[in-house]
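What follows is one structure encoded as structure tokens, with my remarks underneath.
A protein chain is absent from this complex, but the other protein chains hold their places.
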Amino acid sequence: MAIMTYRQALNDTLGEELARDSNVVLMGEEIGKFQGSYRITEGLQSEFGKHRVVDTPIAEEGFVGLAVGAAMLGMRPIVEIMTINFILVAIDQIVNHASKIHYMFGGQVRVPLVIRTPSGGVGQLAATHSQSFENWFAYCPGLKVVAPATPYDVKGLMRSAVRDDDPVIFIESLALYDTKGEVPRDEDYTLPIGVAEVKRAGTDVTVVSYSRMTVVALQVAQNLAQEGISVEVVDLRSLRPLDRTTIIESVKKTNRAVVLEEDWYSYGIGAEIAATIQEGAFDYLDAPVLRVAGVEVPLPYAAKLSQASKPGAPDLIRAIKRVLEGGKQWPK
Amino acid sequence: MAIMTYRQALNDTLGEELARDSNVVLMGEEIGKFQGSYRITEGLQSEFGKHRVVDTPIAEEGFVGLAVGAAMLGMRPIVEIMTINFILVAIDQIVNHASKIHYMFGGQVRVPLVIRTPSGGVGQLAATHSQSFENWFAYCPGLKVVAPATPYDVKGLMRSAVRDDDPVIFIESLALYDTKGEVPRDEDYTLPIGVAEVKRAGTDVTVVSYSRMTVVALQVAQNLAQEGISVEVVDLRSLRPLDRTTIIESVKKTNRAVVLEEDWYSYGIGAEIAATIQEGAFDYLDAPVLRVAGVEVPLPYAAKLSQASKPGAPDLIRAIKRVLEGGKQWPK
Amino acid sequence: MAKRTNQPTTGAEPAGRDLSSENPQELQQYYAQMLLLRRFEERTSEMYTKAKIGGYCHLNLGEEATIVGLMAALTPADYIFTNYREHGYIIARGVAPGPVMAELFGKETGVSRGRGGSMHLFDATAHFMGGYAIVGGQLPLATGAAYALKYQGKPGVVVCQMGDATTNIGAWHESLNLAALWDLPVIFLVVNNGYGMGTTVDEGAAEPDLYKRGCAFRMHGERVDGTDVLAMRDATRRLRERAEQEKKPAILEAVSFRFRGHSVIDSDRYRDPEAVKQGRNANDPLPHFAHQLVLAGVVDDAWLKATASRIDQEVQEAIDFAEHSPNPKIEDLFDYMYATPVPNTPGRAEAAIIAQNAQGGR
Partner (left out) sequence: MAKRTNQPTTGAEPAGRDLSSENPQELQQYYAQMLLLRRFEERTSEMYTKAKIGGYCHLNLGEEATIVGLMAALTPADYIFTNYREHGYIIARGVAPGPVMAELFGKETGVSRGRGGSMHLFDATAHFMGGYAIVGGQLPLATGAAYALKYQGKPGVVVCQMGDATTNIGAWHESLNLAALWDLPVIFLVVNNGYGMGTTVDEGAAEPDLYKRGCAFRMHGERVDGTDVLAMRDATRRLRERAEQEKKPAILEAVSFRFRGHSVIDSDRYRDPEAVKQGRNANDPLPHFAHQLVLAGVVDDAWLKATASRIDQEVQEAIDFAEHSPNPKIEDLFDYMYATPVPNTPGRAEAAIIAQNAQGGR
């Protein structure tokens, strides 16, 4: 085992996949000469050359669509969208094209494409630079959407995504890039898309989350263990397909659930999780499923307002305690 | 009272608002000379002139953003997006700009803008022309999203939308344009944005829906009354703000709920409704909240496949009967 | 090239033309193909009226010479991306009319297995890479296909067809810039039929000489009479050669006249019926070409008659094929959902339940 950062896990895997298959290319703004705005692609252009690691103009719709078209002819592009906020100008190519091409044309052509992009907020990036839109993509049949929380999962899911013949939206997190974790040395493992993982077993309450929020949930679980509260943490890992079985089985055991998510509360990922749980584990629930999510404002810049608008460990702890008391108030 | 179609109600109200306020303009593709692809704006260009009813090039991002900018200087544009499928190329201007400008700039400027567009499917318009994306907009703080089901509601909500100083997404339905309803003559009533309506009172089960699905729900309710099943129909009317209280109060009374929605099942509007109900009426629920929604495929063209993929009255009836039996299976 | 946007030629009888350098069989085939497209679209319109076809349906009437001339210049290695007005393109590319009509009928034997419909035709073997129904959506895709050809060192070029009004959307700018910047082998074919839906070229484009709009990318552009099959073929050949050999993209603007409304359900009431009639007569590629062929002695009246009846027959057979083909089964609803299967996705079991419910009156 080696210890490495989430960033390093991404960088390594991208390098490995470039080396493995000459049809794999990386594309995006500033990923080459600039080394990537978040240094995910550092060193790769020098290693693989400008035709494998391609710097694009600022034209997200153009180069995302270009990657889709190239994929239709057998290439396997991995596109970086600098942050998910900028994906809005390219979303037509993803949702009206990439997601439909295989099905709508009766299975005649495949779109082996990965779009990787960090979601969520960090620092004080304010309203236009702190958003989460993974729920939008998770809504769309034809796409696969993954959102790993650890360097280990990054490697396993990125390998699967690159080798998958469908368009995969690979959600990263700015705030995770520097986090560390164990990764097996020299092992070409993959993780299945569409399968959640119980990252920590527990008996009193299930916390369902993904990406950075899974890390927060695991920390809270560890802290609450000291208070004698046993938290099970289900890490979704994939948002589409959604592994409803793993979620429901967990809640059938713990009888209580909280969703922790960084996106906005209404119509976010947590809505689907709560709806799924109440439908699948109705008779098992001792309290309503609560959602801990972002406050519904265009994220303000000022540090304290920004902080107060983002979900964090204290909010999760409060929610867990509420469901343990069978708390049923609404609104929270 | 007059009987008129949903289309006529739109056309009338747009004309009235054009007449009332010279800052109101209509903009969109083919809304003038062509009279609107769905004839919503028929006759308005001849009546009000080319500078009030403006035909645009095919440049949704450009003219939606143009309308936002014009609104910032005091105009009150009403933009037609021919169908919601084409809004994807303009979504950056709506979500990254229109929805944030008032808040992010500390309240210094307003964006009194209406974007009207039909959502959902009809006929065999296939994968790229049959989608529902209102859940995406409902997710975004700073927007208001309404989706009327009847000519009466169209008039009341359109007036409110045009006179509101925030960006309002006005969701219509292709399949409703020819439906008829009663509308008071010569009365300048408005309906509040953010308030749901119990469109039919009942005692056995609550059906929550909006837009065209409300019409289906009302029909089903009428039919099931003959079988002795009393269905309460809550018409959301607004998706953002969401009137949680009305939904929850209804379910507290009926103890059972089904959501009927035309969008895709996972991460659709119904997810938020089900999550809201289980949280707000947990102790009152005798069965899980079920969702009747679109099958998760890029809508196929072939008539039977297409039909089978869309939710309809029989599906709603099945779901209602399931919740009445306390049905708790998953998956359905 | 003298022809101006929105200025249909007058109905003067075309002069005889020197066709001595042409292969007569090829000329005959061009004519036959144009007639095939014409009859196919006329019958398609009829089938739509009979409710055999649903959704939106856009015809190529008036654009036959553009399409046939284009395809005459392409090789099997080339790829074609189009918009939703593409019935003629896939047929002229060599796909049998039967499976095309079957797609319009929504049948399992259709080119897209009934999943796509009129706006979404596809044939992998013919390198016909799809009709796309979001205006401008095919431009980045086609640019990407050209990127792949160049990257993989394969021969061939990509043709990206679109309408005049499509040059006003952002994807135009981004795609052409990328194609020019990276020297990609792609021809952007702008079919200028004078209208978006009811919007004229001048009402949408601040530079209505559309072939000139490549100036923003230092990209070469040409305008050609899209009702002249030979001019169209020759222009395509030139630009194709340049694209393949020098990897230089180009714009080809083909000007023609839209015979009917935007789609079969558009009653075209924003155009003056008299002007439309005149425009149609003046710009109909078929009689003009027939006249030239007769004058040059390439065909005679008997041949024209025989060809017409052969083609009527062929289109009728396509309709019969479509009519008698099976519908896709609801049990297959989730086939082609994902190319790489993953857990927790619905499959045949779920489709069977949906099929059962549907029979129960869904």
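So that you can tell them apart, the chains are marked A, B and C in the order they are listed, and the count of residues begins at 1 in each.
By our rule, a residue touches a chain if its C-beta (ideal position, glycine included) is under 8 Å from a C-beta of that chain, and two chains touch if they have at least 3 such contacts.
Quick caveat: nothing in here was measured; it's all calculated off a predicted structure.
Contacts of the undisplayed chain with visible chains (whole complex): A, B, C. Within the whole complex, the absent chain has one touching residue among B:Ile101, B:Val114 or B:Ala302, and that is B:Ile101.
Considering B:Ile31, B:Leu44, B:Val68 or B:Ala275, the position touching the chain not shown turns out to be B:Val68 (whole complex). Within the whole complex, the absent chain has one touching residue among A:Arg7, A:His129, A:Lys155 or A:Arg291, and that is A:His129.
Although one chain is not displayed, its contacts with chain C can still be listed: residues 168-174, 176-177, 180-181, 203-207, 212-213, 215-219. Panel shows chain B; residues 23, 25, 51, 56-57, 59, 61-75, 92-93, 96-97, 101-112, 141-142, 144, 164-166, 192-195, 238, 241-245 of it touch the chain omitted from the view.
Interface residues of chain A with the unshown chain, by the touch rule above, are 29-30, 33-35, 37, 55, 57-62, 85-86, 88-89, 123-129, 295-298, 300-305, 307-309, 312, 314-315, 318, 331.
What we mean here is this: only the chains that are shown with their structure count from here on.
Of all chains, the one whose mean C-alpha position sits at the greatest distance from that of chain B is C.
Centrality annotation: B (chain centre taken as mean Cα position, compared with the mean over all protein Cα atoms).
Averaged C-alpha coordinates give centres for chain B and chain C that are 36 Å from one another. For this pair, chain A with chain B, the centres built from the Cα atoms lie 30 Å apart.
With touch defined as above, residues shared between interfaces to two or more other chains in chain B number as follows: 61, 85, 88-89, 126-128, 296-298, 300, 331. Shared interface positions of chain C, i.e. residues touching 2 or more other chains, are given as 112, 114-116, 120, 132, 134, 170-171, 337.
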